[in-house]
Structure formats: structure tokens, C-alpha cells
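Note that one protein chain is taken out, while the other chains of the complex remain in position.
Chain lettering (A, B, C, D and E) follows the sequence in which the chains are written, and residue indices restart at 1 in each chain.
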Amino acid sequence: MIKRSFFTLSQPGLIYDLVEPDPKEPVSIPIPPNLILLLNEPIANTRQALIKKGAAVEKGEKLCLYNDSTEYTISPVTGIITAIDSYADVFGKISTYLVINNDQSQTSQTDSAAYDLKDDITSADQYLRTLPGAPPLKALARDDVKINTIVITGADSDLLSTTSQYVMLKSWEMLKEGARVLKTITKIPKICITIPENSNIQGGLDSIVLFKTASKYPSNLPAMVLKDHLNMVLPAGKTPEDLGVCFICAEAVVSLAKAYKKKSAEFEKILTVTGKKGTRYRAKATIGTPLHKVFKAFGIRINDQDRIIIGGPMRGFSTFTHNHPVQPDMDTIVIQSSDIIPEISDYPCVNCGKCLRICPANVPVNILVRYLEADQYEEAADKYDLDSCIECGLCSYVCTAKIPLFQYIQLGKNELLKLRAEV
Amino acid sequence: MEFFEIFIAGVFINNILLAQFLGNCPFLGTSKKMETAVGMAMAVIFVLVMAGMITWIVDTYLLKALDVEYLRTVSFILVIASLVQFVEMFLKKSIPGLYAGLGIFLPLITTNCAVMGACLLNISKEYSFLSALVSSFSYAVGFGLALILFAGVRERINLARVPKPLQDTSIGLVTAGIIALTFMSFKGMV
Amino acid sequence: MAQSLAKEFTKGLWAEIPPFRLVLGLCPVLAVTKTVENGIGMGVATTFVLVFANLLISLLRNVIPSKVRIACYIVIIATFVTIVELVMQAYTYELFLKLGIFIPLIVVNCIVLGRAEAFASKNGPALSVADGLGIGIGFTLSLAALGAVREILGAGTITIWGGNPVFEMGPAFHPFAFMVEAPGAFVALGLMLAIMNLIGSK
Amino acid sequence: MISALFFMLGIGAVCGIVLSLSSKVFYVYEDPRIALVENNLAAANCGGCGYAGCSSAAEAVVTGLAPPSVCVISGKEGVEEVAKIMGVDVGAAESLLSYNMCEGGNRADDKYYYMGISSCKAMTAAFGGKRVCGVGCLGFGDCVKACQFDAVKLGPNGYPVVDDDKCVGCGACQQACPKDIIKVTTLSEQLMKFNQEQDALAPCAQTCPAEINIPRYINQLREGKYKEAVQTIRMRNPLPLSCGRVCPHPCEDECRRGIEDEAVSINQLKRFVSDFEMNSGSRIPIKCAPDTGKKVAVVGGGPAGLSCAFFLRRIGHQVSIFEAMPKLGGIIRYGIPEYRLPKKVLDWEIQGILDLGIKSFTNVRFGSDFGLGSLMAAGYEAVFLGVGAWEDYSLGIDGEDLNGCFKGIDFLQRFSRGEKIKLGKTAAVVGGGNSAIDCVRTLLRLGLEKVYIVYRRTRNEMPANEVEIVASEEEGVEFVFLAAPTKVVSDDNGNVSQLEYLKMELGEPDASGRRRPVPVEGSETLLDVEMVISAIGQSPDASFKDQDPNKRMTELELTRWNTIDNDPALLQSSIPYIFTGGDSATGPSLVVDAIGGGRRAARSIDLFLKGEPVVPVKNSLQKKRIPESIFTKVDGIKKSPRAKMPEIPVDQRLDSMIEVDLVLPEDAAQKEAERCLNCCRICYNKDTDFPMADVS
Amino acid sequence: MNNNKLTVSHAPFWHDGDSLFQMNLNIMIATLPAVIFGIIQFGTPAVGVLALSLSSAMVWELIMNVISKKKITIGDLDSAVIGLLFGMMLPATSPWWLVITGTFVAVIIGKMIFGGIGANPFNPVLMGMAFLMLSWKVFFDFDAAYVNYEFNFTALAPLAALKFQGAQAVAELFPLGDLIMGKQVGAIGSTFGLGIIIGGIYLILRGYIRWEIPVSFIVGIIVTALCFSMANPDIYAGPGIHLFSGYTLIGAFFLATENSSSPSNRIPMLLYGFFAAVMIILMRNIGVYADGTILAILLLNVVNPLIDTIRPKALGKGVNNA
Partner (left out) sequence: MREMISMVVVLTVLTAVSGGLLAAVKSGTQDKIEAQIFKFALAPAMNQIFGEVENDPGKEKFEIEHDGAKYQFYPAKLADGSKAVAFETKGKGGYGGDVGLMVGINIGNDQIVAARVTTHSETPGLGARAKDDPEFVNQFTDKPLDTNLSLKNENGSIDAISGATITSKAVTLAAIQAQDLYKKLKPEILKNIQ
């Protein structure tokens, strides 16, 4: 945890972590007997799902709930589905989880199902969405928005995370191969890569444009990359895709390259794990592995009231269960011991203005939060720039009154989405 | 210079809302939102200037000439009410855009004691026509200024955790009191 | 009938007591309540206008065309206000001077026009008079109460109709002069309103 | 004087002319309702409402932005006038009330520690809320904050409590609640609410066929709010006095306390509060929704018919009951003996229902005295058929029609009606159900010397209530188990003299899990009796179908058990405007089943009358249990004995037909109510020694 | 696998460790130079006034917390700061009831009824002072208050002297160096200019007050006073005396910077400080008040919500190049 310095006339600086120059090999977590997969679609009461409890699945089999589903997941093992139920995620959105009992006898021999991968984005989107790194194939495959730039994020977007840098360091050639694959299947000529400005990662770039990103948080966030390197201002409430820019993480590019090489899916995800004392571990785990298996591998004990953070300390989320599975987009896990969890309060805003000064998007957080507290979301969006927030979390980080500002903003955005959906 | 003094005095020192206590009902009613406050302020400026002129004319050329000054109250209020109603109908038909922004506030002004009070004050000071005009304008600007400042503060208070019994009007009045207090700063400046 | 008369009368004394329950007619409430005496004077004048305007409007309610009803009501009210003004000048001149511009401004007091429109234009003369009287007395009581609070805190005494104070706080009391200043009027009324709300919610 | 006169004349004329002219010249069309509304606002233009004067306020009302009560000056009458103009008829519209569906608060365990915005909405967004219970109240009071009228407060247990007097039904709380726990409903909607899978229900409330909110009324009883408790029961059950006496209380079987301890004596508590009302000498007023002007005929004045009529009336329909017997009550009047349910009590209860404004016609038999056609002609738009099941099954053995042979319900009914029946000295009652027990206990009271119960299986399989069996044992009934009658033997005069039966033994369990009795060959035995009463079950008497001259009646389909075929969720028969319920639809069943059926039919009838599609309740819980609410182990129970039902001693019983079971005394009832764990779906109040120490 | 319950909260999971307690504690530390000097200067009565003011302010908040059945919030030291600043603005001779009434107005009317900390649209300390000064002018007459004291400098309140004796006389009576070093009569904590400046700079460096407000405030005083004094040096005093006498400095560093009643965007902060200063000089030079600091800042508090709407454009606001 980084505390404010004694003299704080200048803003606090949060510096991104760099990967160590000669990183150790990641610890490989064995495939557990039960894997959990999340599927981003709720089960409807009224419909008969395609996936049933007790059904057998093959490694690499594509699983979706209904015939017309657009969401799917890929089973990383051969086995039996032992449970299927709905799951409320971190924003209360209802999705579905499956538990697959790994058929140990089969693991060794069956290789992943071979896919019919063609050199176009649609066929990649058919099978490869859940590759480690979660490539945004769905966005790339959309035909209503024309993507003209792909940015590979080699610089990790949150603090404490070095997964992307590690992948770049270790698989630079595969990365370049992946970029070629991307170029081939998407036909997008402009591919860029972000690399921390003081990083020691080197290698040939072919035709990839290099962006050296600043070391100070939040310069690696998409909105900031757009602003600093592509000279684009992200309009309030829009995504980079709306501007024709698609962000893809380095690991996704690498696994894409591997997948195209083998014509089958990849399931090994690289994780950066930060233990209670700040020790950094690196693990390689199959997607779907419950997190407690990962903790066990490093001897991390989780006690009552500890916090498991998935994603970095600024933008991640904390889960309520040790069984939360390793997900394709899960780069970082941070475990906080109960005694260092900073308090929050239900104080009102005292108008100290620290959030205003640190906000990279110039959002008037001090006034905005008053409207959000009063549930006046429309007003908050119309007059006080709710949509402009780039979700860096710095306002909460510095809040003197310890208000969960970032939670208010995220909740506000969510509620507003619901309100607008109703209209 | 005389006009300037009248103006400053009317806006700040003798602010019609905060020092003269006139027009307080719409002051509390229309200050909950900034947009309403601005609309009301504009409408008051518009009406007060017109009413100031017309009542001056009525007073000088009719009441005083006929020596029936005791009919001032009756005649003024009738003239003001009719004028406002006329303007409202006129705007509604002819300039609907203006009506939407400002005209809808006109009925509020019919029985606004700020308008009537300002006209009576003008007459009792025996202003010339121009002075009366400036004075009316200054009162109206003072009204608008106080209203807009008040609305700004009130918008924030409405979002605060005010104890239940004090919410809305009650805390509004206390706030108005403090604003009146701060307007005492201008004491003696003219 | 007697019962409904009593009902209309008593509602003005508590349930709809202006300006606490109906937050109306604030201008005189704020301006003239420096002392109890002024408050009562203003209240009585307003009550007179309320009662007679209610009576007349109630009698004429079927004659007046609706398009000019506001104008007509205003003329009726203004007439009574002027009568009050003249009578006060003739008999209670000192009080008249103290109340000053607020006597003619009774004509635009929202309570008077409000009662005319909301009650007298829809009810018979007897009920309308009861209503006017109730609201008027409620108004007078409120003014007197506010006046008392301000006068006691701000001056430390209560004096009615000249002569010696009927109430005095004693020499150890340092009058809180803020209360008799203009801003004090707002603050005192705001806090009294809060107290009324507190009582009302229990 | 003159100048003043002329001056005013001039000014008045000028103003009048200007105004009248400009009102013509500058005329703009607007919604005429605006002017009407404005006329009914106070027109003081005070701005107190926050709108720019009365005309903008009126416009806001007309466009629906402001409520009719927008004006701070105009009184109640003004508001009503405005509402009338806006087409909201204040008088006739049912008032809305906010209603808290979860009384659990924070009794359910947490699945995580939460740090963050303290609002229900925020917490719901975090993995669906921190409570293990997915449907319960989170207790942050978003509804309290949303209420503009101070009507919702957080109660002592941390869950919101609605003050009905202050609630205006604006629905702000409902909108604020992210868990759909607080609902703004009308009385009708509350009356017609059926248990659904997602509801926060205790096991007992799920089990009760009438769907009474049991924990709620027990809680009210505990707090001494007997009136409120009765009202809670009456939301679901119009016959609490009768049910309190005769209900076999399936709810108690599911009582969570019963898992570790003895179940709470729920039915006795119901009887306590309903007796309390009766003995208090005054009736608690029952609220009804405003009249809808629709007419419904209820055929059959038994529990199902009474229940259906009661609920239809409460939701505003006009109801007439047609009954074949001389008095209303059906099976509970004629099938249940006086010593279990005194007629006086029943009369009092039925009168209360009729007092709601329900017409009743007795001694008219459907089919013969009147028919479908005459009902339609009289303007009834829907018919509820609740004719009951009065046709006793026959034993199908020789000698069944001998002198001295009777059929159970027929016997009880004839006796109830005061018919003189020639009795013998000894009797055998065949059957093991409640009506068999009723027969034997009645016979004992009629002075018979020896009364047998002849039953095919053993005591364990007897379907009659355990208490009833015990009571009859106490009273000296002799049980002949594992006996299948084969013949009634007559004496010379054609009177019954003996009953021959075959002994049975229990074989392999059948599909229902009961061990099937298998006859023992050649074990015929004779039992000396002078009367044989067969009480082995009944079926509905469907003769009305043939008697009714109306052709339409032939379309009414029956099942092979002679019950009226219906959609079990809707109780609608094959003729859309005929609904059914109770024994005539289900075959002989519990009183409380019939009551529940009556209410369900009322819902369908209501939908039918309104012209809405008659569809089942979504996710209905009908007869199902919520799996997560059924526990196998209940922690935190300190054992305490169940209240003993007071009854009159056996030696006093047999002399008369006076009521055997007595009501619990108040202190015992209170103590029993204390035993209730106040369960909800998955939470309950533990009763450890130091409750404070357990709260963490 | 264990059954421990985890903590669930929202990002960010780090905090810079700052808190209201820290902030208020630092403000109190920053007042120390001025407070200690005031105690030395005015003796034990000053200690009494400060102690009573600080404690009564906290007690009022406690009472209000209890009455309204809310969480006890005195632990954040906010009312302690209010009490301390309030005490610093009183003369050492203030009677006990004056102090208690003042803290009542400041804490209850100034802060609590608006919804507590962060909700007050006006500076509570100033509200308390304004109410008191309007009611009991006599207790704020510093010349009369310290009549029994013996000082080694002119025992006249500089601003009152300026009002009655003109600029020329005052310049002779009060050398600037004396004023800076606190050789003047005045409120307990407002005389030691240097001490207040040191405290203010400490707060600015620690980031607890926003530098824009005091800086523009002082600039406003200097500019406006210079304009007046250049126009008529006989009547109007120069910026030095305005800056180092009365409540000017305590206003600049401690009062105008009160968080919830001041703007938080940069340009509004500059405007706010500057115009507050302009109003002060106007009131001193052409208004009726000897020292206008209290009303001037209150006036700008009123204007604050309006001017704080001037703010930089948010990222992507109004951009439509999608």
C-alpha cells in the first residue's frame, strides 16, 4: 500500500510495476478435479437449456446454453457437468456457472478438439473467445462498427500486475506471430503495442507501432492511451471500439498465435499473484481452476475477513468465495490480510477537492457523488459528467472522507444503463 | 451618478427580498432548482420594470391629479394584475419560446408583493419617471440576484443529509437568513 | 352545520395554521414580527380583511365570471385593505407607522387570495367567514408567537400597548440582538418551522 | 367622492375591456382540463408547490408530472376535485398500501463481510447481496430513504415497517427496493397473492393449503395484537374458528422446531385468537374493496363456497350463495359432529361472512331447483361450483342394504339435521378416516355400548388425525385392525346381526410406501354388531349435471371419480365461466384445502370478470416446498414442551355432545407463541439462553 | 478449503491513508504558533476562552448526535477545529456565555442542521461570529476589552483606529514590523501574523488547504488596498496594515479555506479568494464595518455554489467524433 507523502502539495504518484529482468518460471498448478466455468448468460426458467447436469463434455468442447446463444465457453477438460446454476456477479448481473468434474483417466491422452480455423475473424470468434487473455474477438467480429486500429497492451493496466510484461518478455516471437495472425484474420493494417517507458523488453517489431507509456498510473488505461498516443479523445460514455480502436492484451495475442498453430484451444493462464506480505508469485493455471488451489500452491492462508482481489488494487474486484475460478481475463490476484484493509466510511463529501485535482478526466467528483448518493443518476450524467469517468479509482484512493466514490460511480453507471434500457 | 446610487442601493443594500422582506413566497417556492430560479428572476425583471412605469403614470397623471391618493392600493394592484395577465396571454400566443422560459412564471408575479411593494416604494420616494424606472429595475435585479444565489446554495442543501424536521422550507428559511446576513456587508457603501 | 362551522374554524388554528403548515404569507411574518405588538396588529388587520373578503367573495361567487375572477377578488380584497389602512391611520396611528408598507401589501398576501380562491369561491358565506376567522386567528397567533420569540431573545422583554414590559428576562440576560435584525427573522422562523414539523410528525 | 367613483369606474372598465379582448385575440388552445384543474387549485399563485404558478402546476397535473395533491393551499375537497377531473376517482379507486414481504431482516447468515456504500441497491449489486438468503431484506433502508411521507421506518429488528396511516401508496419504496420485497399493492392484490417460489416463506406457510402467513400471526399474538393476528388469518382464511377446531394442521408437520423438538401448536394458536375475537363480543371489521358491480353465483355453502364468496366479496364483487341444505356450512355443519365444532360457533362465523354483504339462498338444490340457465338469466357472470362430495362409497359386499346398515356421511348428516335414527346397542364402523372416527365418537355419545372400528390396515396407516384416534381410544372404542369386511349377516327380521370380515396381513410396500394388506385365506371372522356404518370415503354427487335442463351443462366434464374436471392451477372447468373447488373438485379432502381452493377460484373468477386472460400464478408454489427452506437440522433450539390441548375429562364427554377440546388459556397461548422460531425462508430466530450473546 | 468469510468491497483496494481526523489534527497543529502566542500575550483568560470554546463545540455536536440518534461524530475533530478557530477569533476577555452561545450557533446552526460535516454551505465559525457580533457588539470592541491590560505597544485595535483616525495616524501608531510580530490588540489567535502565516504555509505544504485561496486572497487585499491608498493616501491605508491586522490572515488561511463552503476548482478558488479580499477592503474603506472579514467571506460562501460551476471540461464531454 502506498501512503501519501508527508508534504502533499503535489499529487501522489502511483507508479506501475515492472517485470523483474530475469523472471522465474511460473509455478504450474495441476488441473483440479473440479473446474468451474462462468458463462455470461442467465439461465431462463422457462427454457430448456442445452447444457444439462450429468452430461459429459469433451476437452475443447464449445458449451452454450441455448441454440440462439451468442455467449459460449469452452471446456478445458474432458469430464461430467456436475452442477449448473445461476450466479450473480460483481455488479449483480446474473450469469451462469458450470462445475465440470474432471475425468482424470482421460486427461493424459485426449488432446483438445481440433477446430476448423480459417483466416477470418468469424471463425476465430467461433472458438477462441475464451483463450487465455480473453481476446476481444466478439468486438472485432462486429460488423456494425469498423475497427481500424488494434492496440496490444503490453503494459499492464493496473498496479501490481506484470502478467502482460512477462508474456512479452518470454514469448516475444509468438507475440509477433500473433500480431501477424491478427492482421491476417482482421485485415486491420494498423497494429500498435504499448510498452512501459522504462521497461527493458526488447525485440524486433516488424510493422507494429510502438507506444512507450508513462510509468505513472493511470497512463496505461485505454482512454489515456488513446489520448496520449493516438490523439483521440474518448467521448463520454463511449468505448474505444466506438472510435475504431480495439485493445487486446499481449497474452491474448500470444495464445491466439498458439491456437492458430495447433488449430485447437489453449487453457493455461498466466497469473501474477501478490501475497499478503507483498511477495509476488507467478502461476500458470488451467482456466476454471478454483482460486484456493492457487493459494495452496503458494502456501497462502486465507483467514476470516481477508480480501481476495481479482485484478489489480485500483480496478479489480473482490470475490466472496475461494472457489472463484481462474478466468481468461484474470491477470492478477492480490490477497489482502484483514488488518491492512483500509476502512471506508459513510461520511458525506467534505468538499476537500482532492478527487478533483487527481482526476485524469476532470470529472467534478465532489458534486457528482452528492447526486449519486441521492440516486439522481440522470442529473449526474447530464450535468456532472458521470459518463466521462475512465474508472481509474484514483478519487477513492485519495478521498479524505473515505467515501467509496468509485463504487458510487460504477453503481451509478450501472443503474443508469438500466434506466436507459427501460426507456 | 444618482442612478448608479439608486441602482446599487436597490440591488444590494435595500435588497427587496432580504432587507425589505418582500416577495418571500416565490423566493422559497421557485428556488429549489436553478432553472426555475433563473426563469423567475427574468420574469420579475420584466414585469417589475413594466409595472414600475405604468404605476408611475397612473399615480402621477391620475391619482395625484384627481386627488384620490387613497385609492393607490386598489388601483395599483388592479393595474398590475391586468398587465401581467395581458402580457401572459400575449406571450403565449405571439412568442411561445419566450413564454416557455419566462412567461410561465408570470402568474406567480401577479400577487407577488415584491412587485406591488416596489411600486409603492417608488411612489413614496417621489421619484422622477427615470429614477422610478432605474429603481424598479434595481429592485428586480436584486430579487433575481438573491433568488439565483439562493437557488445555488439550495441545490446543494437539497443533496445534504438535513435532519428530517428541518428539510425543505425550514432549512431554506435559515439559509435565506444567512444570505440576508451576508447582504449586510454592503451596509453603508452608498 | 354548527359542527362544520367549528371544523372550518379550528382547522386554521392548528391543522392548517399559516404560515407554519401552509408556508404562505411570509413577507409580513418576517417583516413585522420584531415585537409581539406589531405581530398582533398585523394579524388583526389581516384577519379583518380575510373575514370580510371571504364573506363578500362567497356572496358574489356565482356572479363573477371565471376569467376575471382574480381581478375581481383583488379589487374586493384591496378595498378592504384600504379601509383597514384608513381606519388604522385614524385610530392606531403609531401602529400604522410601525407596520408601514405592509398594511397595503396585505392585498398581495397569498393567504388572503388563497383562502378566497380555495375556500370562499366554493362555499357559502357562513362557512367562509368561519374559515377566514380561523385562518386569520391562526395567522395572528403565529405572528404573535414569532414576535414573542424574537422579542424575548432579541430584546429580553415583551411590551404590549406601551407602558411597562409585561415580561422581562432580568438583568443577567444579554439580549441576543441578532433575533430582531432582519436575518434573525428568517432564522427564527426557519427554526420554529422545524419545531412545528417535529411536533407534527409525532 | 365623484372623482373617486369615476376614477375607479374608468380603471375597472379599461382593465375589463383589455382582459376580455385579449382573451379573445390571444386565444391559444390548450388541454381544457388544465383550466379545469387550475380552477380547483387555490390560484393564489404562491409558488409553494415549486411550480411557476397555478397554471403551470395545473399543466403539470394534467401531464402527469405532479400528483393531484400538488397544491399546498387547497384542502381535501380540492384534491378530490382535481383527481376527479384527471379521471382518478378517489372514492372508488382502491387505495394502495405499501407492504413489506420480508420480516426477516438480518437473521439470515452472511456469506461475506461487506464494506461499501450502505444502501440495499449497492449491496445487491455485489454478488446479489451479502445475506445467504437470496430473497430477504438487506435492511439498509433504501425504502425508508425513498419514502417522502415518513411512512416507512426501520423496525427494532432492522427491517422496514410500514405505517399504514401515513402511506399514500406512491410506490417510491417499491421502486427503491432492489430485492422486490417491498410492494405497493391494493387490498385485492394482497388478498389474491399466492405463494410463489421466490417468496420469503416459512415452511409452515408453504405447507398450509390456505397459505396463511403463520409466522406473522404468531408474532402478532406474541405482541398481544390479537386483532391484527385475526386479520392476518382472515387475509387467507375466512373460517378461522372452524379451522382452529377441525384442521389437521399439516403446517405443524413442517414446523422447524419439530425437527429438534415438538412442533409449535400452530392450530391451537389460531383457535386462541379467533376464539378471542368471538368471545370479545364484537366483530373485527373486515375491509372490502369498493364495489365492482359484477355478480357471481356460488353454488354450495360449504367451506369452499364460503371461502370463494368471502374473497370475491372482499375484492369488490357481488356474491350470492345457493345452498341445498337448510343452513350454510356444508360438510363442516353436517359432517362434523357437535362435540368437535359446536353449531353456535359455526353460526357466528358464517354470519360474519354474510355480514360483508353476501346474499344467501338455502334449501335450493342446483340442477333441480335452479340451473345454469336461470343463473345466467339473473345476471351472474360467473359460477363457482362447490357442491362437495356427499356420495358415500359403498363397501360392495353382501348385505349392505340391510336394516341397520348406514353410510358414514349420510349417517352424520341425517343425525345433524335432527333426524331420528333407530340405533342398536353395538356397532361396527368400517374405515379408518376422520369420518369413521366421527361416526364412532358420535355413536358412543348416543349411548351405544360397544363400538368397533374395522380397518383394513394397522393403526399406523390410519388416515385419521392422531388426536382423534387417541381421543376415541380414550373414550373406549374398540379397534379391529387388519380386517376386511366381506359380508353383513342379518337376523331373521332383516336386521343386522353380524359383520363378517377377513383377516389381513401386511405384504410388500406398494408405490406409496404403505405396506399393502394381503388377505389371509380362510380367516373369516364374525363380529356381533347391530349396526354397520361404512365410512370408507365419498365422491361428489354429480346428479345436477343430468337434472339441469340447460344444454350447456352437458359440456361440463367430470373425472372418473365424479369430481368436476378442472385446471388444478386455475380451478376453471371445461365451461369457462364455471369454476370449482373444494371436495367437488378434489374429492374428499381437508377443510383447509377447500378454503385454499375457494380463494384460488376467486382469483380466477376475478381475472375472468375483468376480461383478463385467466392464467396461473407465475412460479406458483402450489403444494410444493422450497427445497432450501426444508432443513434437516436446526441449531439453537432449547427444548420446551408443546402446549397441551385442554380438554374435558373423558367421563364428562360421553354424556353429551358438548365440545371436547377447549381453547388455550391466554398465558399458555403466549408461551406457545414464544416457542415459534419466527422462521422465514432460510432464517429463523434461535432461542438460545442469551440471545444477545448470539448476535454478532 | 476453509469456511472463512471474506471481505467484499469495491475498488480501489488501496487508500492513501488520509482521513478527516488527520486533516483536522493538522489544522489544529497549524494554529499552534498563533494560539501559543495569543496565550502568552493575553494570559490565562485566553486559555480559558480557548478551552471552553473547543470543548463546548465538541459537546454541542455530541448533544446533537445523541438527540438525532445518529452516529457520534466528534471523533473526526471537525467541531474541535470549529471550536478552536472560534476561540481564536474572540477577545481573551469574552464571558463564558458568549463563548458557549457562539459555539452553539457555529456547531448547531452553522453545521449540524445543514446535515453535519461537509454539508454546511457557510463557514460555521463565521456564522457563529457574525451572529455574536451583531448581537453583542460591545464584547468585540477590542479597545474596551483589553482596557485592564498593560502592553508595551499601542493598545488600540488597528482597524478601529484606522476607521476613526485615518490612515496617516495609524501608519505612525502601528509599524508594520510590530503588527507582524503580534504587537497589537485583537482576538486571541489573530494578532500574530507571522505565526498564522507559518501555520498556513504548513497546511499548504501538507496539502490540507488549497494554496489558491490564501494566495488570491492576499493578492486581492494588496491590490485593492493599493488602489484605494493610491487614490487617497490620507484616508485609505496601504496594504500592509490591512494584511496584518484584524482577521485578515486568519481569514486567508483558516476561514476562507474551509472545505465545504469554498470552491474546489482552480479558477473559482482564485476568484473566491480575490473577491473576498476585495469585499473586505471595500467594507473597511467605504462600508460601515471596521473589519469586514467575517461578512465578506460569508458573502463569498453564498456565491460559492454559483462560481464553482466554472470548471475544466471533463474528458470526452461534448466530443462526438465516434
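A few points about this structure:
In this text, a residue touches a chain if its C-beta (ideal position, glycine included) is under 8 Å from a C-beta of that chain, and two chains touch if they have at least 3 such contacts.
Since the structure is predicted, the reported quantities are computational estimates derived from the model, not experimental observations.
Among the residues B:M34, B:V47, B:L78 or B:V162, only B:L78 touches the chain that is left out of the figure.
Interface note: of E:I267, E:V288 or E:L306, the residue touching the hidden chain in the full complex is E:V288. Contact with the chain not shown here comes from a single listed residue; of D:L5, D:L526 or D:V615, that residue is D:L5.
Subunit C meets the missing chain through residues 34, 63-65, 67-68, 71-72, 75-76, 78-79, 82-83, 86-87, 89-91, 93-94, 97, 100-101, 180-182.
Within the entire complex, the positions of subunit D that touch the omitted partner chain are 1, 4-9, 11-13, 15-17, 19-21, 23-24.
Although one chain is not displayed, its contacts with subunit B can still be listed: residues 5, 9, 14, 19-20, 68, 70-71, 74, 78, 121, 124-126, 187-188, 190.
Just so we're on the same page, only the chains that are shown with their structure count from here on.
Of all chains, the one whose CA centroid is most distant from that of subunit D is E.
The chain pair with more C-beta contacts between its two chains, of B-C and C-E, is B-C. The distance from the centre of subunit A to the centre of subunit D, each centre being the mean of the chain's C-alpha atoms, comes to 53 Å. Here the CA centre of subunit B is 34 Å from the CA centre of subunit E.
Along subunit E, residues 5-10, 109, 113, 115-116, 118-119, 134 each make contact with two or more other chains. Taken residue by residue, subunit A touches two or more other chains at 305, 319-321, 341, 344, 348, 404, 407, whereas all remaining positions touch fewer.
Put simply, subunit C touches subunit E in their complex at residues 174-179, 181, 183, 187, 191, 194.
By the touch criterion given at the top, residues 1-4, 6-9, 12, 159, 223, 227, 232-238, 242-243, 292, 302-309, 311, 313-322, 334, 336, 338, 341-342, 344, 347-354, 356, 360-364, 366-367, 385, 387-388, 390, 393-394, 396-402, 404, 406-407, 410 of subunit A touch subunit E in their complex. Taken in their complex, subunit D has these residues touching subunit E: 110-116, 126-127, 130.
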